[in-house]
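A protein chain is absent from this complex, but the other protein chains hold their places.
This part shows chain A:
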Amino acid sequence: MSATTIEPGEHAAPVIELVEVRKTYRTGSIEFEALRGVSLRIDQGEYVAVMGPSGSGKSTLMNILGCLDTRTAGSYRLAGEDVGEMDEVDLAEIRNQRIGFVFQQFNLLPSLPAWRNVELPLSYAGVPRGERRARAIAALERVGLGEKVGNRPGELSGGQQQRVAVARALVSEPALVLADEPTGNLDSTATADVLQLFDELHAQGRTVVLITHEQEVAERAARIIRVRDGLLAEVGVRS
């Protein structure tokens, strides 16, 4: 394994194993290598923050971890399974069952009330309707929005919208939660609420990977990964 591989606890099982992953974007005839050989291991139950300057490749990395985009080279094993071997349908199932996403722009469907947004992953998992509704409402209660289940995104504040998005990410009980600047559009109070939720998820034993620009946000994580020019530059593990 390369020098940038991180191996903390010996006993925990790896959730994520990247080996020499590269990602090249093509814009017309111009090629740009956003990731230039990233090797990374994240274990079950870790809370990891990803930091780095704008344009360094954080989101690119996150999209590959979440199976939203494909690698140009290198291998990716998610929970021991080789993602490279999977077809579209397998990948959809992985995203549905194993991963919960939280995006900077919330990405809620404006025409649906909060609980219908939250139940979406369950509907693709084939959960029966009655159970779906109950679980969606329970998830909204967990993020403190029990009163707002019927509100559409347009009828919620930014912080509340992001909490709906967190509820959607946790409703299917995924092992891995990926968040790309989830607090980027929020003020300090809303940020604190959302980070509190991530702390709780971590406390439940879920693996959390969080991209952020802010040092205080990153401080919450047990481990900080720094990305620079498509490479993992520097790694800090807090005791």
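Here, a contact is a pair of C-beta atoms (placed from the backbone, for glycine too) under 8 Å apart; a residue touches a chain by one contact, two chains touch by 3 or more; residues count from 1.
Just so we're on the same page, contacts and distances are computed from a predicted model.
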Of the options "Succinate dehydrogenase", "Sarcosine oxidase subunit alpha family protein", "ABC transporter permease" or "Iron-sulfur cluster-binding protein", which is the UniProt protein name for the chain that has been left out of view?
"ABC transporter permease"
Please identify which residue in A:Ser123, A:Asn151 or A:Asn185 touches the non-displayed chain.
A:Ser123
Can you say which of A:Arg95, A:Arg135 or A:Arg206 touches the chain missing from this structure?
A:Arg95
Positions on chain A contacted by the hidden chain, ascending
63, 66, 68-70, 88-89, 92-93, 95-97, 101, 103, 107, 109, 111-112, 120-121, 123-126, 129, 168, 172
